[in-house]
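As you look at this complex, bear in mind that one protein chain is not there, while each of the others sits in place.
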Amino acid sequence: MTHNVAILGASGYTGAELVRLIATHPSMKIVGLSGNSKAGMAMADVFPHLRHLDLPALTTIEDMDFDGVDLVFCALPHATSQAVIKELPRHLKIVDLSADFRLRDGADYEKWYGKPHAALEMQKEAVYGLTEFYREEIAGARLVAGTGCNAATGQYALRPLIAAGVIDLDDIIIDLLAAVSGAGRSLKENLLHAELSEGAHAYSAGGTHRHLGEFDQEFSKVAGRPVQVQFTPHLIPANRGILATVYVKGEAEEVHRTLAEAYADEPFLIVLPMGQHPSIKHIRASNFCHIGVVKDRIAGRCQIIATLDNLTKGSSGQALQNANLMLGLPETEGLMLAPVFP
Amino acid sequence: MTHNVAILGASGYTGAELVRLIATHPSMKIVGLSGNSKAGMAMADVFPHLRHLDLPALTTIEDMDFDGVDLVFCALPHATSQAVIKELPRHLKIVDLSADFRLRDGADYEKWYGKPHAALEMQKEAVYGLTEFYREEIAGARLVAGTGCNAATGQYALRPLIAAGVIDLDDIIIDLLAAVSGAGRSLKENLLHAELSEGAHAYSAGGTHRHLGEFDQEFSKVAGRPVQVQFTPHLIPANRGILATVYVKGEAEEVHRTLAEAYADEPFLIVLPMGQHPSIKHIRASNFCHIGVVKDRIAGRCQIIATLDNLTKGSSGQALQNANLMLGLPETEGLMLAPVFP
Amino acid sequence: MTHNVAILGASGYTGAELVRLIATHPSMKIVGLSGNSKAGMAMADVFPHLRHLDLPALTTIEDMDFDGVDLVFCALPHATSQAVIKELPRHLKIVDLSADFRLRDGADYEKWYGKPHAALEMQKEAVYGLTEFYREEIAGARLVAGTGCNAATGQYALRPLIAAGVIDLDDIIIDLLAAVSGAGRSLKENLLHAELSEGAHAYSAGGTHRHLGEFDQEFSKVAGRPVQVQFTPHLIPANRGILATVYVKGEAEEVHRTLAEAYADEPFLIVLPMGQHPSIKHIRASNFCHIGVVKDRIAGRCQIIATLDNLTKGSSGQALQNANLMLGLPETEGLMLAPVFP
Partner (left out) sequence: MTHNVAILGASGYTGAELVRLIATHPSMKIVGLSGNSKAGMAMADVFPHLRHLDLPALTTIEDMDFDGVDLVFCALPHATSQAVIKELPRHLKIVDLSADFRLRDGADYEKWYGKPHAALEMQKEAVYGLTEFYREEIAGARLVAGTGCNAATGQYALRPLIAAGVIDLDDIIIDLLAAVSGAGRSLKENLLHAELSEGAHAYSAGGTHRHLGEFDQEFSKVAGRPVQVQFTPHLIPANRGILATVYVKGEAEEVHRTLAEAYADEPFLIVLPMGQHPSIKHIRASNFCHIGVVKDRIAGRCQIIATLDNLTKGSSGQALQNANLMLGLPETEGLMLAPVFP
């Protein structure tokens, strides 16, 4: 049985990634694409790499016909997203890729995003979209809030360790390398090739990155007490991928065992043998997350290194994984594409 | 029905690309992988991006059991390839990705590859693997010789034009940009990141590139008289992709119409609207080839610009397309993956 | 003796490159910097790589004091440049880096730049800034018009050959690779890292690139009759550098000898030994231009391959070389910096 889906905000990178993945998904059909600033254009003109596909033209959201649509992926900017989702017909299942429904507490939203939330009543029904830890709620949800891409990476490295109590909760550092597509297709000087290629620098340093809102919420929930991590993301000259090096105080072997056991049956989360660590290069354009544990020379300390593709497992792949669950399809359907190397 | 396949030379880039593509092919199963210098190793250790797959370990070719194998992909270096293929059991269908069986004339082989061919009798039964132009012969072949990746790109731009007689045969220039994976995984100074990134230069200039052997053979065959083109490849700092800018003397509209008609029913060859031209970025990691035609300001001249991924449509994707035909499967099976962008 | 110079449009890439070069120039001192949209900012905030220098803050052009200034570099966008230069005090020597004074014929300007020229009377006194071919006029000029970066590259490859009559004037193709800084610091989607890295494509194909105005003007002047070349630039994923592969009909040895003799005494134009050809990588961040000649396998045809750094020899380095001449300084002063490799 084929499920009809629509993508709102299809002219951005996460929208295009959704189209790429759904193109070979056996049970979904794209029946609507919106992109307000590019309404009226063919997708082949916005994204020539999708030229071989038979896709609907871009429309405005207002002009989109939601009759017969089963599920909507909402790949709009935050703030826009809540305004749009509030008005969508109630028969639709929704996977939101923005930041708008990730934080359960309205005050947290306002703190990190700088203005009050406009659809708090819907936030109540939203399920946090980190599939492996919210699988059952997601399967029954009408609205799923996709996680931040950095937030997903850090959580895959840390959630089982916090739950198991095998690391010091007051000394956790997430140092992270992020490729540029995570910043989207926005016209900013620092995203120009000439500014970024052959460069590297930290951004949102000192505990100011918005994904800390998710870390705080989720880690504190898992720990049953407030947990605050340190987090420094760095922009690197690559297009796709996140690599987090997480510094913790805990026994390396216990840390490794805890992660390996937690993810033993997960199709997309792969824990490497003890001492090995992963590369961004090896998960590119796939829904896999590779996780390694390295013992430090200083006793009682170790590093967890985790990598995933921000556009796939960190965003559109995760969204599709959640949509599969919401539609009663096998969770991995359409998502077993092997990473592209080199 | 599942067909059992083996890959010889699986530790190189084209070998890895074959595994990536076959991983989601519904009718093929990889039952053997060889890599002499890495025999005994798991593929996950040679190519960690394939870690999620259940693959046989690498063996030597000598230790490989070909019973029950239907088809072999041979991704070995040239010269090695002919020696190995000569000894393979006769029940095997073979797709060779090396240069060894591309040139029908032994003297041509010796001229371009510097030594006599050691398996001339097998060269007689080999079919040239440019699928769209040798479809029927490939379907019935036991041995198919995959084309050079540059050779494929230039031929897609030019064969219909030469056949139709719409361009001057004595003034054809193929200027080409090639990404670095086309040179394979070999340890050469000029392939180091520090030597190539932020660089660009011509190589095998002046008519010395070996793929000219294929151009000469095929274009002369199509034209019914000797045709020699000029060909300058350039190495650019990218990992995948070829973009050929072909300068011809002919009417742009007629050139465009000829190509559009020739490829109207081809699933992988896409001719852009007149005046548009393609980008390497838009076919990456896919089996598609995008072709555009641009009218020059000088009357009676135009450029054909064609792009494909050297590892996919230029090599392993082409090989799989041919294998599909040889095994009686739908030609596009496993190959409709959308390009990865950005 | 120190000469005081000012840079108008110092917040762009060519402005920054001028500051970089003048920083170690023994006879020039920067006394004024303008950047209208960033007026009031310190250069260290616009270009942190210049942080170690003691530089004037950015002002508007209106607020700049030209008393005591000997020479102005004008690194403004075209059209803006002519309006500004028209109003500058007459005591100033001016090196313009824009396109505004390159074309001697107002009709040509209008054809290539889409609107009438607003300072035709000044265009009359402007000298075309290709140093090696206009050295004496430049030394005596008040206004020098820097060439286009692609235009410089193509002319270095071709001018002596056209002058000597050793190539066919009706069959010249300039196929060119251009790094992204040539497009400046403008916020365009196609200049984003995610759009360009791992990509390559032609632009302004078919004879529509504006630098053809310069080729037409200069080559026709040298030949003494109209000459039109074909020209296809390609954008490649690198920050600096241009590499032109020029296809001509002529004897390789004669072509090589003609170039070698023409440039024998030039400090910045280096002709490689016959058969060798250059790489963008080897002239980066320098004022050198490397030129090679390759004989084609087809008799009577050859390629000239020339490379230079678009921001240095193609723009700001050329401007400084011209300024040296205009101020009576040694032509190479401050410009002998070795290329940066790797």
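For clarity, chains are labelled A, B and C in written order, and residue numbers in each chain start from 1.
Heads up, the rule we're going with is that contacts are C-beta pairs under 8 Å (C-beta built on N, C-alpha and C of every residue); 3 or more make two chains touch, one makes a residue touch a chain.
As the structure is a prediction and not an experimental result, all values here were calculated from the model.
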May I ask you to name the displayed chains that the omitted chain touches in the full complex? A, B, C
Touch with the missing chain holds, among A:K29, A:H91, A:K188 or A:H201, for A:H201
Contact partner of the left-out chain, one of B:L50, B:V69 or B:L196: B:L196
Please pick, from A:A79, A:A260 or A:V294, the residue that touches the omitted chain in the full complex. A:V294
Which of C:K29, C:R51 or C:K188 touches the chain that is not shown? C:R51
Using the document's contact rule, name the residues of chain C that touch the chain not shown here. 13, 16, 19-20, 23-24, 47-53, 181, 197-198, 239-240, 267, 270, 272, 278-279, 281-286, 288, 290, 336-342
Can you name the residues of chain A that touch the chain not displayed here? 171, 173, 175, 177, 194-202, 205-208, 212, 228, 230, 232, 234, 236-241, 243, 245, 247, 275, 277-281, 284, 294-298, 301-303, 305, 307, 342
Spell out the interface residues on chain B facing the chain that's missing from view. 13, 180-181, 185, 187-189, 191-198, 237-239
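By our rule, only the chains that are shown with their structure count from here on.
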CA centre of chain B versus CA centre of chain C: separation in Å? 39
The distance between the C-alpha centres of chain A and chain C, rounded to whole Å, is 45
Listing for chain B: what residues touch at least two other chains? 197-198, 239-240, 278-279, 281, 284, 342
